[in-house]
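Only one structure is covered here, and it is reproduced in the block below.
All protein chains of the complex are present and in place, except for one that has been dropped.
Up next, subunit A:
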Amino acid sequence: MVARVADVSMRRRSFLQGLGLVAGGLTLGLLDEAEALAAPPAKAGAKAAGAPEGLSPNPFVHVSPAGEVVVVCQRSEMGQGVRSSLHVVIADELGADLARVRVVQAEGDKKYGDQNTDGSRSVRNDWVKLRQMGAMARTQLVAVAATRWRVPATECVARDHAVWHDRSKRTLGFGELAVDAGKLRVPDVKKIQLRPRSELRHVGTELPLRDGPDIVTGRGQFGADVKLPGMLVAVVERPPVVGGKVATFDATKALAVKGVRKVVELPTPQGAPAFQPRGGVAVIADHTWAAMRGRAALSITWDHGPNEIYDSDAYREQILSSVRAPGQVMRKVGDVDKAFAEAARTLEAEYYLPHLAHAAMEPPAALASFKDGACEVWATTQNPQAARTEVARALGIGEDKVKVNVTLVGGGFGRKSKADFVSEAALLSREAQAPVRVQWTREDDIRHDYFHTVSAQSLKVALDKDGKVTAWRHRTAFPPIPSTFDATQKRPSEGELGQGVLDLPLAIPNVQAEAGEAPAHVRIGWLRSVCNIFHGFAIGTFVDEVAHARGQDPRATWLDILGPARNLTPEEAGVKKIPNYGTPIADHPVEVGGLRNVIEKVTELSGWEAKRKAGQALGLSAHRSFLTSVAVVASAKRGKDGKPVIDEVWIVADAGLIVNAERVRSQLEGAVIFGMSVLFHGAITMRKGAVEQTNFRDYPVMRIGEAPRRIHVHVVPSEARPGGVGEPGVPPVAPAIANALFALDGTRHRQLPLSAKRPG
């Protein structure tokens, strides 16, 4: 028995080494797999000791003697469909029957490689890795069958949950082979053969929603739904201003509320906010309602700290000033100033987009049970490994003493990559000496978010006498995400500028992009498509403005400005590097042809030319992000009440190879609605450093009555390396609709949102 454990441990190590070597081509993957390599072998062995009987060549797949295939979903399910998609890649590569595949959700563990579910990276980064995991198991099952039949393994095939030797018409089920296969040495990942794409039967098809039946019956378990015996519930009053802290508090009245057990002050975060809890005062009670009422009865005075100066009106002027002056040059081709001086005319416009809150329908919630120096957590987290690290840090214990279980995530959009709320639960469980669920209210969620950043941009072009664009200058200023981790960061980072500014193909001889200073006074986070939201909006609107300035069809202007099909190089772009979402451009080039193609396709499908000639108000925009090109056409009409109605939207995406066509379609439909919220609705504003909004009353998002009558989705058939899907649909939506509204009534929208009071 002992020998067997050691054996398994050896095999785990060889798997990890193999994975590390294979990941050499993937920049993001490399880091992740390096982390996996660093996992101590003893730990891997300990895990393997408890492994069930059968074949477990790697942490992702297990074949039981009964023939059940268990596949681990290591990414978090938050509506994008990973739990209905990723297992199919492994199962197809293995040759498993999907009806006999069970999906289990991974806890946070480095042995799975990267688990941070954001950046639209699940399929784009894991596609090859998941195939390898399935192929390892297949190789072993085939090897056992071939040995039993005394035939070459090359004559055997795995399909329909069995290995077949077609010539002799013999077959053995996976279950019959699993135990012996588990005794074999795990094959070298570098040497295993992946199947030809044509044999991956389900990849690219419309696959069923695995969690659908659980969700529609209320059985699906989200962050707040996990129960433990003796658990308590905590609600926290956090400092209204980032960097603020509790000066004094009086808990007398809170403690008098029936059901309240304890009132605890949480530690004040040190240094940059990062993923630390915000501090404040927690009320721990028997149930959620008692905790909420207890919190309402707290009396707290705050020391607000230096960010009390943050005022959105003043700040808007500050960052607009920033883009009215030269910034740090981040992209340069030719000489824009000379071109402006020599131009027949110039066109310039400023854009301002507010802070946004994620406002996922499920507010943050986590349950923690701290006992005997160890902590187990159940959380709605997009990043269970970060949650594990943060909980360990907050408690001052080793990560090996922390277990993070991942529930269904009731919407994430980037918010739930940050584990501040998970650490709160851990700290409070230790204080209460009982399991504690921390429940964020909607008000907490809106007021204490890691906000999408506020931004100002200035775009300017030079036109020659024929209307040809001879120069393009893009200035952008926004508090950057790195400021959340390092307070000295006050300018947009290269990675953020890589989201639409540095990587925009421009067939224009003089190009310059500049980054302006914009210090942060709140925690800046990433929201679905991140900086592409505002860069895509400004670029998409400005191209339309240029088209109208020169009296041309916007479609023609788009194609003219992007230029001919080619791969954008750093030299052409005038940048040191095209960040390209962490993927080398050699592996996944910026294909201008791909962007042109989605524009051509969406205008074809929407009947762009005929409808425009007939006087219909259509708007177009396009944007490449997360390695995927997307174009949108929107149709605007006057409603019965005279207000504009967005009647139909067409969205075309080239995401390379896709796994689950049905979930890809649903993501793109959702992206249209998400983009419409950006355009029409919410804005987060600050007064004296504190958020003014509280709930959906004053932070509105799209409702059903505003949704288009039809959303037409087209995904370009492709066998190219996968791009992202969850985010890239969002950026072109708001500008396409804004351009349609311009076509409808001649009003140009450069500040968002449209329906709320003027932001800031």
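In this text, a residue touches a chain if its C-beta (ideal position, glycine included) is under 8 Å from a C-beta of that chain, and two chains touch if they have at least 3 such contacts; residues count from 1.
The rule we apply is simple: contacts and distances are computed from a predicted model.
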item: Among "ATP-binding cassette domain-containing protein", "Glutamyl-tRNA(Gln) amidotransferase subunit A", "Isoquinoline 1-oxidoreductase alpha subunit" or "Sulfurtransferase complex subunit TusB", the UniProt name of the subunit that does not appear here; value: "Isoquinoline 1-oxidoreductase alpha subunit"
item: Which residue of A:N695, A:S718 or A:Q751 touches the chain not shown here; value: A:N695
item: Contact with the hidden chain (one of A:G173, A:G411 or A:G593); value: A:G411
item: Touch criterion as defined above, residue of A:R102, A:K183 or A:R219 at the omitted chain; value: A:R219
item: Residue in contact with the excluded chain [from A:L194, A:L209 or A:I300]; value: A:L209
item: Candidate in contact with the missing chain, chosen from A:Q276, A:S369 or A:T441; value: A:T441
item: Contact footprint on subunit A, counting only the chain that is left out; value: 77-81, 208-209, 211-213, 215-222, 224-225, 227, 233, 258, 287-289, 292, 359-363, 408-413, 439, 441-443, 662-663, 666-667, 669-674, 677, 695-697, 701-705, 707-711
